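One protein chain is absent from this view; the other protein chains keep their places.
Up next, chain A:
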Amino acid sequence: MDQTVSLKGVGDGLRLHIGVPMAREKLLAEISPLFDRIRQLASGARITVDASGEDPDLLPFLRDFLIREYAVAEVIPVETVQPRQQESRKRQRDVDKSWENRKSDVLMMCGRVRSGQRIQAKGHLVLMGDVNPGGEVIAGGDLIILGSLCGMAMAGQTQKKDAIIVALDFRPTLLHIGQQVSSGPFGSGNKNPEYAFLREDTIIVEDYLGNPPFGRLPWPEFRA
């Protein structure tokens, strides 16, 4: 197949590549079948034209043709799009709604986990309540206890090394993060929110408010 003219989807639009300069009629004959095939998609789309050769009239010509025939939204040259605008567009998207199409596996629970009881979550686990001595909470991801944690806590089961365990009152008997185990003693014991994480395969417990684990991220990020 002749690859001198091609059309492909890029970002939120279509990119029209014209490899060799050619006469207008020949060019239209090449382009039309491409657009005919995706008539529905092309309507309202942004077309970026990447043409070789210097032909200042080519772009207005294509713009007229594509808008008239296929009702595309706009036709722009490739140079203006590529470096600057795309970068800023990407950044904007990250800040605004990078999480919009992400699904998170979080188990949200409330109440008290008593001795002999166990809550197990495939992904992250949020518990609005306490874990009593002898109770067990286990998560595939992070473990967030909005209450006091006095039992056993396992986060990042079984291989997730970046998982953390947060509790408002941090007094666990045993911690697992990933493959690492620690039996304490933990924390300052003055009922501060604290969290545990792995640093070089050792479980470390630090003050949550004084040194938040994600405080330095430039913008809110999806937590996988």
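By definition in this document, a contact is a pair of C-beta atoms (placed from the backbone, for glycine too) under 8 Å apart; a residue touches a chain by one contact, two chains touch by 3 or more; residues count from 1.
Keep in mind that, in the parts below, contacts and distances are computed from a predicted model.
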Inset, instruction - Out of "Deferrochelatase", "Septum site-determining protein MinD", "Spermidine/putrescine ABC transporter permease" or "Cell division protein FtsI", flag the one the UniProt entry gives for the chain missing from this complex. - result: "Septum site-determining protein MinD"
Inset, instruction - Decide which residue listed in A:9, A:133, A:185 or A:220 touches the omitted chain of the complex. - result: A:133
Inset, instruction - Can you work out which residue in A:39, A:97 or A:114 touches the chain that's missing from view? - result: A:114
Legend entry - Residues of chain A in contact with the chain not shown: 112, 114-117, 130, 132-135, 150
